[in-house]
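As you look at this complex, bear in mind that one protein chain is not there, while each of the others sits in place.
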Amino acid sequence: MIDIASQLAHIVGERFVSNNPEEAFFYARDPGLMPAHKPDYVVVPKTASEIQEILRLASRERIPVVPMGAGMSLTGLVIPLRGGIVIDMKRMNRILEVNEKARYVIVEGGTSHGALKAYLDKHCPRLRHSIPDSPATATVAANVMIHGQGRLTQQYGFNSDMVSGLEVVLPSGEICTIGSCALSPYWFSKGAPLPDLTGLFLGWFGATGIITKVALKLYPRKKMRDVEIFVTDRDDLVPDMVYELTHTEMVEDINIFAQPMPMIFKDNHHITLFITGDTDEELEFKRKMVWNCLDGFIKSKDGGFMSVPPVMKPTLLDMPQRSVSRFADVKKGGGFEYSGPIIPVETYPACTRKVMELGSKYDLAYSAMARVIGRNHAMMFGFAFTFNRADPQMMERTRKALEEGGEFALAAGGVFWKPTIDEQRLALEKMDATTRDLMKMIKENLDPLGIMNPGNWEVV
Amino acid sequence: MKYEDIVHRCFRCGYCKFTGDYIDFNCPSYRKFFFESYSPGGRMWLIRAWLNDEIKNSDRFQEILFSCATCANCMEHCVFTFSDDLVNVFLAAREEMVNQGIIPPAVRDYLKNINISGNPYKEPADERGKWAEGTSVETYDGQDYLLYIGCVGSYDERAKKIARAVGDLLAHAGISFGILGDRETCDGNEVRALGEMGLFQFLAEQNISLFKDLGIQRIITMDPHAFNAFKKDYPGLGGTFEAYHYTQILAPVVASSKIPLKDYRAKVTFHDPCYLGRHNGEYEAPRKILHAIPGLEVIEMDQSKENAFCCGGGGGNFFTDILGGGDESPNRIRVRQAHSTGANIVAVACPQCAKMLDDAIKLEELDDKLEVLDVAEIVMRALDQPT
Partner (left out) sequence: MYTLQFDINHCKTCPTGDCLVKCQFMSLDKTEAIKEMIKIAEGKDSPVLHDCVTCYGCEEYCKRGNHPFYLITEQRQAKGILTAPRAITRQWINIGEPRGKARLGQVKGKVLSFGFMPELLQLVRGRLFEDVMPSYVFGQEFFCNVVYIHFSNTSIIKERLPQVLENFRKLGVKEVVCMHDECYGAFASLAPAYGMEVPFRPIHYFEYLYGRLHDLAKELRPLRIKAAYQRPCSSRLSHDTHHFVRDILSIIGVELVERAYQDENALCCGDILGMNYGYELKNDVQSRNLDDMAEHDAEYCVFNCSACQNVLATKVAKRGIKPIHMIDLCKMAIGEKPSMEVS
């Protein structure tokens, strides 16, 4: 029997391998509610070639491997369900190239959204990327791997739609480039005009390979941003309101929330919309367009633009929005999780009523939080609950509420986003059988030994 | 354990690891070890696991806890309402470990030396005031201020030079002050940071009693660590003195041109000491002094003020070296950051930072490109007339 720890140390250096109980404890869980399972080893590599070596070792020894970014999915996607090696990617955090004119950036697989934002703030003031509201530690690679969304999602779709190239280490240890970069020095397209092979990796949670480089499309950054909040007491009109707003093509991002606390938010649905401009005139023109597109609702008294106090604006304009994380401790319990299915916008009223029902049924502080994806093409709807980490019963109630919320959305025509292992099973069961077989074929061909984040997207 | 009621409230979102603008990871131990367990969130979760008996007090656990430099970056950037108590939680855990007697040998040795010698260097007390020999610095005898030097400035060769610069400069500025010399004992800031609360209390009470007997009301410290103890922790033990860091006394003097300064051409970047900056909110006094020197160009590092990257010496690590070693040790990272600004001097306002960065410059082989100088030493170079 070979000493795996020594082998790993040989690859990444002794300091960056651990089989200690402390790391095993921490990396066995994420901030969410999924049951813990300890890894046997945690490694923190620096290069793609080290990852290749790790995967060759893992293949030889048939050890499970779980790549991890910041571990912020909350749904347990990086919990090593069968032990093995957790690869913490965050030491691979270089920003490799910005192509200013073609508006894309290439980053290493562990680069965080925060660091990319800071880099662009400093070096590329006319460019921006789609920043998610997950904490700034969330990595670009993991975020596109789970089809995350961000500030530009209403305009350009899922963050994974903004990928323009990948470098992936395959389970065999081979490394390959995906997209235009497979045959060109430019990373401008993830697929077209070739077959789009990113689908073999994005959304697979590392079950088919490990992303070591991501090219991400960048977008024009206007000099000014502002925020407006349209409030309504008619959940049934929210889809129509969002339809009007998206029709203007004037809005950066549209988020919707409804929650009982603090009092200013009680009883209403809040459509938060962000606008941008390079000049006062541009910004004001957009403001006028978005206000006026909802004028009919103001006249019928079904909604209106609230006065956003100056003290509230920095919180709302913050990117990423730190207040989202703060929700975890509003009840002084440090816990927060949401089931965030992607739903048709027309099901917003039903979902929002469901989250309120669940909040009351399970006696939990809740928030309904949604982000419009594309021009009303869909929305992420969060059944969000805060819980007390020191209260096991409350954690159990939260687990049940999340499960019910997710299943409700599935029945209503939604699709789980970053599903838990149980939700993945449900999704596979409900899925077109041929599609399921296709997924199985892909997984078995890419990862014949079944060592890559095992448990995830496994067709039994 | 003290603060036990908040350990479960960490969401481990990781804002604590970053600077406020996310330009880099700013937790020194995380930056070095790169395991989540060495980040503030990791510590919170592991302390909870330890209290719940899910992990044991191991060598690794001790390294995780004692490699925290108590630099307060986490307190600055954590998004939660308990952020002010993050370092307190870590110190409370250290206190528990000290009470159980299961601590790293380097920590044990440090505490033992303080206990026996009143300083970590095992040097006799009557050597304490030796740094002042040959200067115009007087012994305290009712002057306006006590100048408190601390263990590092009293015994460490590099730091003694800074002590002399601070002493000479204050005298030159006409400040009425005196030192305690061999009557000075350890302020206890690092003792407290290493979790030995009983010894800290003993040292503090001893100092408070001495200061009171001597009628001392105002204290100037050379070391921000002592400044922190006097300002934040002594009042709770009955020692209410006006405490100042020496830069706070000198800034108005230098800025008002009371001390004539000549042209001193140099590119300087200032490294904020954590116990002056983040812990006590003083970012401007040292900068005011530097800006007042004619010809001096001050360049800021990306990570400065609230976002300053710690030299790695805080929280007792200056003495225990648990966080040191390797090319990713905080002092070496910091020196590289300073070098990348194009500065030829990295200015400090803390003898521990001075020594930490001095060491790193040698290891980085930047001796001929970058020099570490305390703000007081830079002013001395710019003095029109030598003291």
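Worth pointing out:
All chains are identified by letter, namely A and B, in their written order; residue positions are counted from 1 within each chain.
Methods note: a residue touches a chain if its C-beta (ideal position, glycine included) is under 8 Å from a C-beta of that chain, and two chains touch if they have at least 3 such contacts.
The structure presented is a predicted model; accordingly, all values stated were derived computationally and were not measured.
Although it is not drawn here, the omitted chain touches the following shown chains in the complete assembly: A. Here one chain is not drawn; of A:Glu14, A:Asp280 or A:Glu429, the residue touching it is A:Asp280.
The missing chain, though absent from the display, is touched by one residue of A:Ser73, A:Ser189, A:Thr232 or A:Thr352; that residue is A:Thr232.
Note on the undisplayed chain: of the listed residues A:Gly179, A:Gly277 or A:Gly303, the one touching it is A:Gly303. Residues of chain A in touch with the missing chain: 231-233, 263-264, 266-269, 280, 287-288, 291-292, 295, 297-299, 301-307, 309-310.
As a working rule, only the chains that are shown with their structure count from here on.
Across the interface of their complex, chain B is touched by residues 15-16, 18, 20-23, 25-27, 31, 42, 44, 70-72, 88, 90-91, 112, 114-115, 117-119, 121-122, 135-137, 322-323, 325-326, 328-329, 332-336, 388-390 of chain A. Residues 8-15, 17-19, 21-24, 33-37, 42, 45-46, 49, 54-56, 58, 60-61, 64, 79-82, 302, 326 of chain B are the ones that touch chain A when the two sit in their complex.
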